[in-house]
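Take a look at the structure below.
For this view, one protein chain was removed and the others were kept in their places.
Letters A and B mark the chains in the order given here, with residues in each chain numbered from 1 onward.
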Amino acid sequence: MNPNDSTENFAKNISMQEPIKLPGSINITGWILLIIGVLAIAISFFVDRERSSFNLLIMLMFLLSIGLGSLFLVALEYVAGAVWSTPVRRVSEFLSSSLIFLPVVAIILIFNMHDLYHWTHSEYVQSDKILSQKTPYLNYVFFIIRVAFFIGIWLLFYFLIIKNSRKQDKTGEQVLTKRNTNLSAAFIPIFALTITFASVDWMMSLEPHWYSTIFGVYYFSGTVLAALASATLIIVLLRQKGYFPVKLLQDHLYSLGALMFAFINFWAYIAFSQYMLIWYANIPEETSWMLQRWTGSWKFVSIGLIIVHFIVPYFALLSQPAKMNPKRLIIMSIWILFAHIYDLYWIIMPTYSRDGAVFGWMELVFPVALVGLIIVLFSYKLRNNNLVPIGDPKLERGINFRL
Amino acid sequence: MSFDYSKEIPIIEGGPKLADIDDVIARPLDTRPDRKFYIALSITLTMLAIGAVSLGLTFYYGIGMWGNNQPNGWAFDITNFVFWIGIGHAGTLISAILFLLRQKWRNGISRFAEGMTIFAVMTAGIFPLIHVGRPWLAAYLFPYPNEHGIWINFISPLIWDVFAVSTYFTVSLIFWYVGLIPDLATLRDRTAGKIKKILYSIFSLGWRHSNRHWHHYEMVYLVLAGFATPLVLSVHTIVSFDFAVSVLPGWHTTIFPPYFVAGAVFSGFAMVQNVLIFVRKIFNFEHIITINTLERMNKVIILTGSMVGYAYAMEFFTAWYSGNPAEQFVFINRAFGPYAWAYWTMVSCNVIFPQLFWFRKIRRTIPYMLIIGILVNVGMWFERFVIIVTSLSRDYLPSSWRMFYPTLTDLGILTGSFGLFFTLLLLFIKTLPVVSISEVKSVLEGAQPSHLHNGSEEVISHSSNDSGVNHA
Partner (left out) sequence: MPDKIIPEKILYSVTGIFDHPDEIINAAEQAEKAGYKKYDINTSYPVHGMSTAMRIGPSKLSYIALVFGLSGTTLALLFMWYVSSWDYPMVIGGKPYFSLPAFIPITFEVTVLLASIMTVVAMLFIFFKLPNNSHPLHDTDYMKMVSSDRFGISIQASDPLFDEVKVKDFLQNLGAHHITPIYFDESEISVKNTVFEPKFIGFLLAVFFATAGFTYFSLNYILAWGPFNWMWNQHKLNPQKRSELFSDGFGMRMPVEGTVARGYMPYLYKGNQAAASKYMINPLLPTKEVLSMGQQKFVTFCSPCHGYLAKGDSRLRGQFPNPPSLHSEKVRNYQDGDIYHIITEGQNTMPSYAKQITREERWAIILYLRALQRSQNAKETDIK
């Protein structure tokens, strides 16, 4: 590459390449997984409605993690003015489109809220002094309004940001970057508040007596990890199979690996802070949540969480070569995605099964449908969009990025 | 369009040559201090003297000289401690975290910020010592086998503090010194004074700018940055544990650790920004510490300020949501009780005024940012005051509620802490290079070989294996 090439020539060089075609088998696999998964979900709702609702909640939160987390990563690139991630930004943009499926899952869940949330049982709430105090916040109508409002606002920002980004492919106008930067700056505080209250609504209110100020941050740390891991997985796979139209250096991989490593530590830091403060102060209304996760076989799930979500990825990504080793990155991205589901399972399922952990085919089919959905969605997006934002003024700097 | 996204903003403006950097940075060291310096020094020394007298009174008569009472066992002392420790956080953030994030604009300000970290931690370290009433007994804080056959209590967060603050100070000092070695060597080779030459030779350890050394040096700098990053988080986390592990409403909140860290970075950046505004003006560093750098700092200020605002909001929401009357009372009391003035000072200075930085013009205008920076520091001092005093003065037992009023000694010690910090800073400015010579040189335009003509992939794949383990 000649560094004296102007941006326009540079963009032309890339756009002149063949459009990226993934092998058809990938799309078909995605469809098969999706159809099998959806059918199995339908069956499981007939078999055990309550347990399926809990599993669907895990699926919703995971979908939210990937969709909203990816949108956050996109916004973060604009706000921080980062250049290294510009060549790979589209992957996150594609993944954030999974936000579109959020309303479907949310509506199914809203019809099953009675199985999930204790505070929807009005006869119980009336006899409970603390819960009846919380009814201005925890009630059907306000809950649904919040869910609708949050999803609406996420989708709004999704469409605005993605529209500008796609438009830039054709025009290459710098104004669009400026506009997206402003949009992202507005999005990030809104994101912080909405994701907090979404996590409070969907997950913290499963145990309506319990409260933790840091809970939103805890879910946020997992969200970013899941979004990063899914983006890394796809980027590295595409790069290794030679589908990426621009040359991604090890510097790019290192940045992804280092960010994952940083957020693994961040998650551990937040999780430890929450556990430590509750354990040390030992106030009954707070410890109940932790004690529930120490009952019966949940104990082993809790210990497993530390190993799965922190110790293994920490040591696997500790060394500098490991952070840019494609093979290691692929394995660890899959591992971290699994760890995030594990984390959500640990948060959500103890409310369903108080005596000990449960695991069966139902817990398996929901992620299958999710994986299928994401594969189908991604290959659809890939067919209709450029994998690289060719009109982005930062692209050339991003490709020439050196640590 | 204000600027071109496809071009990188130069970090050092005006395209100076390598040798110019030596001259500009070494000038304050080569010239005799002028009258303005002595006036500034006399002001800070007066403040320091006020603090010394107040401390003397405290030692002689005991901490009854302070406004502390039952139940306000902690007041100005711990407020000042947390405040100064927080100021120190910006330095490590700039030198370590921004280093790991490859933010090259940090190179112009990192040395100065590290220096401020060290002085701020020194200032902060005074407060826990005097707070115990008999500072000469502080040796008991360290675990050594003693004649009593008893050990310190490792379960106490106050002991964690001892370890955290002393580790933080040591590692910051090492980090600072490692960064200084090449600069001292450069100064050694250009100075004319004999005594200066000897001192520089001793402290530069005979550094030869060898690239066989630079190779390891860069690795160690990376490793140190990797250690300093979680360390800086841990320090204010542990400070927050001092409060949060208790069962006192208003102190026991799970969001405290990240909230304290964000607040610390917030106030630290405001302080660094304030001081840099003067330093760049007085020593003509305007092309090294550019408006772009200051603007980026202001962006960090608004980010961390919003995090702090988020934490305030979450605390309020959770207090209501908890259904716990004691929790709810504390927050109502903060906002509408006898200390409401302090609370609203804190909210307006920390959350409302920094929002002005959303405007690009304010972000890039020196007087505005100076005022907002000062307000942020006022607000952050009041934040610690609000957390400590409002929670303690009205806790579970209404019969023992009592107000806290600071005495003259309290105010004197607070003044003295500023005196100490700024005195050390002034001395630092005149004795050591306040901008890292080697780091600034390395980001000058044309200072690095043009990568592309070497065959990019090859270079990267080699340098990527440069270094084994990185704790980043």
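One rule holds in what follows: contacts are C-beta pairs under 8 Å (C-beta built on N, C-alpha and C of every residue); 3 or more make two chains touch, one makes a residue touch a chain.
As the structure is a computational prediction, the values presented were derived from the model and not from experiment.
S.K.: Identify the visible chains that the left-out chain touches across the whole complex.
M.R.: The omitted chain makes contact with A, B across the full complex.
S.K.: Of B:Arg27, B:Arg208, B:Arg360 or B:Arg402, which one is in contact with the hidden chain?
M.R.: If we include the chain that is not displayed, B:Arg208 is the one touching it.
S.K.: Going by the contact rule already stated, which one of A:Phe111, A:Phe142, A:Phe159 or A:Trp279 would touch the omitted chain in the full complex?
M.R.: Of the candidates A:Phe111, A:Phe142, A:Phe159 or A:Trp279, A:Trp279 is in touch with the missing chain.
S.K.: Considering the complete complex, identify which of B:Pro28, B:Gly51, B:Gly115 or B:Pro182 is in touch with the unshown chain.
M.R.: Hidden-chain contact among the options goes to B:Pro182.
S.K.: Using the touch definition up top, pick the residue from B:Ala139, B:Ile155, B:Ile195 or B:Leu397 that touches the left-out chain.
M.R.: Missing-chain contact among the listed residues: B:Ile155.
S.K.: Residues of subunit B in contact with the chain that isn't shown?
M.R.: Considering the whole complex, subunit B reaches the absent chain at 17-19, 22, 59-60, 136, 143, 149-157, 159-160, 163-164, 167, 170-171, 174-175, 178, 182, 185-186, 188-190, 201-202, 205-220, 223-224, 227-228, 230-231, 234, 237-238, 241, 437-439, 441-442, 446-451, 453-454, 459, 462-463, 465-471.
S.K.: Name, in rising order, the residues on subunit A that touch the hidden chain in the full complex.
M.R.: These residues touch the chain not displayed: 272, 275-276, 279-280, 282, 319-320, 402.
Definition applied: only the chains that are shown with their structure count from here on.
S.K.: Report, in whole Å, the distance between the mean C-alpha point of subunit A and the mean C-alpha point of subunit B.
M.R.: Here subunit A and subunit B have centroids separated by 34 Å.
S.K.: Residues of subunit B touching subunit A in their complex?
M.R.: The touching residues are 1-2, 4-6, 8, 100, 102, 230, 233, 237, 241, 244-247, 252-258, 306, 310-311, 313-315, 318, 321-324, 358, 450-452, 456-457, 460-461, 463-472.
S.K.: Residue numbers of subunit A touching subunit B in their complex, please.
M.R.: So the residues of subunit A in touch with subunit B come to 1, 3, 7, 129-131, 133-134, 137, 174-175, 177-178, 185, 189, 192-193, 196, 200, 209, 211-217, 247, 249-251, 254, 258, 261-262, 265, 269-270, 273-274, 276-278, 280-283, 285, 318-321, 323-324, 392-394, 396-397, 400, 402-403.
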